[in-house]
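Before I ask anything, here is the structure I am working with.
Only one protein chain is missing; all other protein chains are in place.
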Amino acid sequence: MHLLADHACLIVHGSDKPGIVAAISALITRNQGNIVALDQYSDDPTGGAYFCRVVLHRPNLSAALPEIEDDLSRTLGDGFDLEWTLTDQSVPKRMAILASKQDHCLLDLLWRHRRGDLPVSIPMVISNHTTAAEDVRTFGVPFFHVPSDVGSDKSASEAEILKLLVGNVDFVVLARYMQILSPDFLQKLGVPVINIHHSFLPAFIGAEPYKKAKERGVKLIGATSHYVTTELDEGPIIDQDTIRVTHADSAAELARRGADVERQVLSRAVLWHAQDRVIRHGNHTIVF
Amino acid sequence: MHLLADHACLIVHGSDKPGIVAAISALITRNQGNIVALDQYSDDPTGGAYFCRVVLHRPNLSAALPEIEDDLSRTLGDGFDLEWTLTDQSVPKRMAILASKQDHCLLDLLWRHRRGDLPVSIPMVISNHTTAAEDVRTFGVPFFHVPSDVGSDKSASEAEILKLLVGNVDFVVLARYMQILSPDFLQKLGVPVINIHHSFLPAFIGAEPYKKAKERGVKLIGATSHYVTTELDEGPIIDQDTIRVTHADSAAELARRGADVERQVLSRAVLWHAQDRVIRHGNHTIVF
Amino acid sequence: MHLLADHACLIVHGSDKPGIVAAISALITRNQGNIVALDQYSDDPTGGAYFCRVVLHRPNLSAALPEIEDDLSRTLGDGFDLEWTLTDQSVPKRMAILASKQDHCLLDLLWRHRRGDLPVSIPMVISNHTTAAEDVRTFGVPFFHVPSDVGSDKSASEAEILKLLVGNVDFVVLARYMQILSPDFLQKLGVPVINIHHSFLPAFIGAEPYKKAKERGVKLIGATSHYVTTELDEGPIIDQDTIRVTHADSAAELARRGADVERQVLSRAVLWHAQDRVIRHGNHTIVF
Partner (left out) sequence: MHLLADHACLIVHGSDKPGIVAAISALITRNQGNIVALDQYSDDPTGGAYFCRVVLHRPNLSAALPEIEDDLSRTLGDGFDLEWTLTDQSVPKRMAILASKQDHCLLDLLWRHRRGDLPVSIPMVISNHTTAAEDVRTFGVPFFHVPSDVGSDKSASEAEILKLLVGNVDFVVLARYMQILSPDFLQKLGVPVINIHHSFLPAFIGAEPYKKAKERGVKLIGATSHYVTTELDEGPIIDQDTIRVTHADSAAELARRGADVERQVLSRAVLWHAQDRVIRHGNHTIVF
């Protein structure tokens, strides 16, 4: 959970081919590294998509990083069709949170972070309402109020949010933000955005999923965390969960009980993303 | 679980109004009955929809049934806007199973029945394939093979199935039957039909839900038991459940693991229906 | 969830006998009440233990309460062997929280209360550490620091806690308080005490259950909320839950992940207790 001094996370993905693990592990060994964890997945060992996550330990890692990266470029560029990223695990990812009136996901993330359960820093919370300002600042986190534009043109508020975010954050979490971000915003932002949707996707896409769940008469409700894409609620799913409900639960009761699922599913997605456990592949995720 | 001698199940539903429980319980008391279980639900105590399920015990119940029914007609017809059914719990409901090639739901129901866990009789299994014939007959249950018509007109095979079912069964279970029943068939059949759909409805309606689940990259798969209506996979849901899957599960592996969820969800729906625990209300169910 | 004006909760328990529901419902009707919810359970309809919970609505309830109580005394005392309590649902129960260094259960209860999800008032939090003082006061709740006595004699600190609690609270929650309360304390306190134990009881009674769970190599960890009795971790269980863990989870990781289960299980127990849904019967609970 904690930041890990002298640890790096290597993500490799591309076309599967015999010898990848041998090449990677030999590289780590000759760079005085030790493999602490290794997961791999191939959707077809004969040339399909290959994914690997290695956590390695190496004394004085930061000094050795450039050399290891050079070796990776040489080794994986030579005869393999692979991309890679190497991340220093002692450096927390910078996570901004966008929120609205509902505070359960927001406060849960702030509280988990204070507890030391999320290996991130939180440079800011941005909300289109002021209700959470005092709570957020109690956690020692800067709070910025950016009201949402009235009407369908959100460009002014999006521009203000971009000014706060760009260059300052490594990823963004929508903690029940309830505003749809424009393709232009996502493109300019340029970092991953994680959303929590309050249904078991792909059921009940869009607004008011608890109301829709009540209308359909489902016996389970759920929540889904996913990366945001330009298609509403269609991005790659990171995690989901469900709980049992009954005919006697009103839509308001579904919302109350669902809040517990939402904050758990979102916090797992954030943790796994922060630990470089989630690899995007088309509209899917590999979660190691 | 067992059939209960001298027990009856009373289902009452209609418009809520003060005094219903008092009227019902006084009626049972004056007919020498004892209330063994009582559940009620009202979606709005000031005139909304009201539902009640009472299990009562009365020595020599069968002799007293006509008198109790007369009393119910008088009492609940007088000043209340309620419908009721009274069911002798010593008489098993007659359940037909329609199946196809997949045998997991079919065999699970037959096995639970033999074990004494389902208060039903099983007068017949009908399948559009012969693969399960020997297994079914080993359980002492008659097996009928009715091949599905080729093409979109299923009227000949539906007619043959109707001939077997009508008058002989109290409800029908589609144990992964994989054929869509026509509105005309359902209307002529005239008894409830319970289906198991291999997804968490309303996600992945229609064919090949595990394939669709794999394509969408969900992290949970599920199953849904529901009453069949003329709208495909849109009928009132009786029960649902989900299990956790990962990126590494192929569509075939989802199908293998989902089979366990399907047979559990279907067997619960069948048990609850057989115990008169499920009340249909519009497109919803009340499950007591 | 909210406090319910003009609603009362009637709990009846004692020996089962025909006619109880009829008597209760007739009583409510003749006192101009309407039954909003009714649950009952009998462990043996022929003279076993009987339990009933009725929520009733009556305009101007508070004025009518004495008369209803008189009627209950007459009706249920006459020919029945039953005890009853009638609780005005518009009055919140006063809940004190005892906490220690771990803040997850404490903050979760305070946050749920502020959100309006717990029908209680929180007159005070008492802790043997000062770490949570500022957080608690941010929620507008008085915080008292009562250090635990060093050594086995806890009588001085218990006396100080009793002075704060007695007469001021309707029940007490131990939110990971980690101190064993003496029989004398419990007797003098005279109100129910709810504890959260960080294991699936009866497994891993006593100290360090996550360490014991790791040593045993279990594949699930759990949490248990129960009423405190003079026997350590042996009181009537209100709720339990488990989550899946693996060989790779360290004892510290079990504790981190278990914290989520603990706060959920505790919050459900508190909610159900506050709603008069939990009836103690010997060392068991009936949860309606």
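Observations on the structure shown:
As written, the chain order gives the labels A, B and C, with residue 1 at the start of each chain.
The criterion applied here is as follows: a residue touches a chain if its C-beta (ideal position, glycine included) is under 8 Å from a C-beta of that chain, and two chains touch if they have at least 3 such contacts.
Because the structure is predicted, anything quoted here is derived from the model rather than measured.
Partner chains of the missing chain, restricted to those shown and counted over the full complex, are A, B, C. Within the complete assembly, A:28 is the residue of A:28, A:105, A:136 or A:181 that touches the hidden chain.
Only one residue in the set C:171, C:185 or C:200 touches the chain that does not appear here, and it is C:200.
Residues of subunit B in contact with the chain left out of this view: 1, 103-104, 107, 111, 115, 117, 135, 138, 253, 256, 260, 264. Counting the whole complex, the residues of subunit A in touch with the unshown chain are 18-22, 25-26, 28-29, 33-40, 42, 45, 57.
Subunit C meets the missing chain through residues 41, 200-204, 216-220, 222, 236-242, 246-248, 283-287.
As a working rule, only the chains that are shown with their structure count from here on.
Counting only chains that touch, the fewest steps needed to get from subunit A to subunit C is 1. The greatest centre-to-centre gap from subunit B, using C-alpha centroids, is found for A.
Over half of the residue numbers at the interface between copies subunit A and subunit B are found on both sides, making the touching surfaces mostly the same.
Between the Cα centres of subunit A and subunit B there is a gap of 42 Å. Within subunit C, not a single residue touches two or more of the remaining chains.
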